[in-house]
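Partial complex: the chains shown occupy the same locations as in the complete assembly.
First chain written, first letter: the chains are A, B and C, and each begins at residue 1.
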Amino acid sequence: MRLTVINGPNLNLLAAREPELYGRATLGEIESLVQAEAIRLGVQLEWFQSNDEGALVDLIQALPGRADGLILNAAAYTHTSLALRDALLAVRVPFVEVHLSNVFAREKARRRSMMADLAIGVIAGFGPHSYLLALRALHARLANV
Amino acid sequence: MRLTVINGPNLNLLAAREPELYGRATLGEIESLVQAEAIRLGVQLEWFQSNDEGALVDLIQALPGRADGLILNAAAYTHTSLALRDALLAVRVPFVEVHLSNVFAREKARRRSMMADLAIGVIAGFGPHSYLLALRALHARLANV
Amino acid sequence: MRLTVINGPNLNLLAAREPELYGRATLGEIESLVQAEAIRLGVQLEWFQSNDEGALVDLIQALPGRADGLILNAAAYTHTSLALRDALLAVRVPFVEVHLSNVFAREKARRRSMMADLAIGVIAGFGPHSYLLALRALHARLANV
């Protein structure tokens, strides 16, 4: 099973960025954590981050034939990007939407997602653990089907 | 570690109720699944269901001194009950909000939660697996702190 | 043919309650009127009333195997209860929504129904006669199918 993790804008700044909200782990440390779990589950995992909406669209377009599922933390673009929604509609790869922080406890603009209705499900608020939960959930779903 | 799972209205009808949305497992089967995982994690787990808003308020009020954390699937009351919100504010027990279905892919009224901002986090869309993920997430959070 | 009539909060106060709006018949008198018509139609009819949202959910959950159709006057809960909607979605018993008063001539909050779109149809404004019309309509529908 091959899975891809795509991270959106400003997630490259983790640990430096608002640590009370996002925690003190760097994105690299989170990747290591998730890769370790992926190995345990026998999953081959690719990991991407970009600040650019167009580059994120490109990454999603490249998924078919390369990944069986997607873990997507589109960060700020979660709430504003119809282009990402269209890319997800086009490739139809099953995905889980994740957030480090509990977006439902923040500003109103972060409570609307442009893509959650296309996802298998949503996991938010557990810090780096959100990715681990998403990995397990996606693995379980794809292994069953 | 003692955890409680509280299930809201109509979840007693699972398997019979809209199986294409909620899956074919009964609530009893889901409880068995979650209890097995709880035993594996060394967690003592209580499991409740009620169709009555007042009874659910009572259940939440009884948590202090009885549970270290709560997994809450308030079902329809998630979206309408300010009384449940007040109960959660009163007892201040850490909790995870779970949903079997992806509520973000359904009617607009189900996209607003009266309590998600008080939760550690939210997990929605993974069927019975949502409870397992919530159990692990809550266990990890409480074990660390 | 077995039909059930479920009445929501404050309908037990009829005759005492705002008679200019709801008429001077008690709920018991209306029940007699409707039972008489049911006998004429060869319909076996059960009649319930409760002020409690949870108890009404329980009553609806108990319908399968017990009733072929439902006449539902959920009163105030018509306009606020997502839990009743979920119960109706779960049991899928054909039902008619009735109101004694013309809810469309009252406050705005009473013009929205949480369940009318799930009903066969809606009858409102004819006082006790609303129940008789609903009985005939439901009987005709079920007899034909």
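Simple rule for what comes next: a residue touches a chain if its C-beta (ideal position, glycine included) is under 8 Å from a C-beta of that chain, and two chains touch if they have at least 3 such contacts.
Keep in mind that what you see is a predicted model, and the values were worked out from it rather than measured.
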| item | value |
| --- | --- |
| Full count of same-sequence chains in the assembly - 3 placed in this view | 12 |
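The definition used in the following text is that only the chains that are shown with their structure count from here on.
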| item | value |
| --- | --- |
| Chain whose mean Cα position lies farthest from chain B | C |
| Size of the rotation, in steps of 5 degrees, that lays the CA trace of chain A over chain B | 180 |
| Distance between the centres, which are taken as Cα means, of chain C and chain B, whole angstrom | 32 |
| For chain A paired with chain B, centre-to-centre distance based on mean C-alpha positions, whole Å | 24 |
| Where chain A and chain C are represented by their mean Cα positions, the distance between them in whole Å | 47 |
| Per-residue multi-chain contacts in chain B, two or more chains | none |
| Contacting residues of chain C [partner chain B, same complex] | 52-55, 57-58, 61, 64, 80-83, 85-87, 89-91 |
| Chain B to chain C touching residues, read off their complex | 8-10, 12-13, 16-18, 50-55, 75-77, 79-80, 109-110 |
| Contact footprint of chain B on chain A as seen in their complex | 102, 104-105, 113, 116-126, 129-130, 133, 136-137, 140-141 |
